[in-house]
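Missing here is one protein chain; the remaining ones are kept as they sit in the complex.
So, chain A:
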């Protein structure tokens, strides 16, 4: 057998060995594997399916614990209630604003920095990389940040408190840096010889050829901002300024408020349908975009890993 498989033709080896390896034991293993993975998928999806079912069900059936995979007591009234709440739409619009503005600021800061850091000859390069990387492992802490943003910079109840403090993600920065490092140097040299300055090279050569990484990073920032809630929770106390995540958080907190004490259980039931509808409306954009954006994220993460 051994001498047989030692043919120079690798494809033949692969084929013959796979047929040999298909023992009954291995076959059982493979089927178990498939079944387990199907189970993983089911468990992952269940909470979402359950959410949709609850959103379209009537409160009574939810309270009775009879809503699982399929809506019972179909009703759309709650959608009217939630969508009729002007605060909900206001906060939804805020989320959109914070996401767009924040992403623009983040990209405007991250991209040039990453490009400059990718230039091997730049004096002080290691220092400039170092001051960014150090912040990955040590931060100022919640309270000094709070004092800085809320009091010293006076950003309380402004959108700047949401979009500025986290403007540069060091992880995104490193991903972009490694992308620019792999950029063909000849192209930039040729452009420089033809008389382009650094600005010219960056804006007219590098950026147009980096659309893929720019799109990926934009998505990273945008999804992060869309989902974020804590900065808003911390620095904003005017309801009209909240992003929709904080609206949702307050809704859930009100429903499960410990102030209700022993009656807390009933409070949860009362809000379940409204909560489900609000949650569904909040995740809807992400769910709709998800199939299209997912692969960009994956490639972005892999790009980061190349750096090691």
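Basically, a residue touches a chain if its C-beta (ideal position, glycine included) is under 8 Å from a C-beta of that chain, and two chains touch if they have at least 3 such contacts; residues count from 1.
Definition applied: contacts and distances are computed from a predicted model.
Trainee: Can you tell which of "sulfate adenylyltransferase", "Putative multiple-sugar transport system permease YteP", "CHAT domain-containing protein" or "Oxidoreductase/nitrogenase component 1" UniProt lists for the chain that's not drawn?
Mentor: "Putative multiple-sugar transport system permease YteP"
Trainee: Tell me, which residues in chain A touch the chain that this view leaves out?
Mentor: The missing chain touches chain A at positions 2, 5-6, 10, 13-14, 17, 20-21, 26, 29-30, 33-34, 36-37, 40-41, 43-48, 50-51, 54, 62-65, 68, 109-110, 112-113, 115-117, 119-124, 128, 131-132, 135, 137-148, 151-153, 164-165, 167-168, 197-199, 202, 223, 226-230, 234, 245-246, 248-249, 252, 256-258, 264-265, 268-269, 272, 275-276, 279, 282-283, 286, 290-291, 294, 297-298, 301-302, 305, 308.
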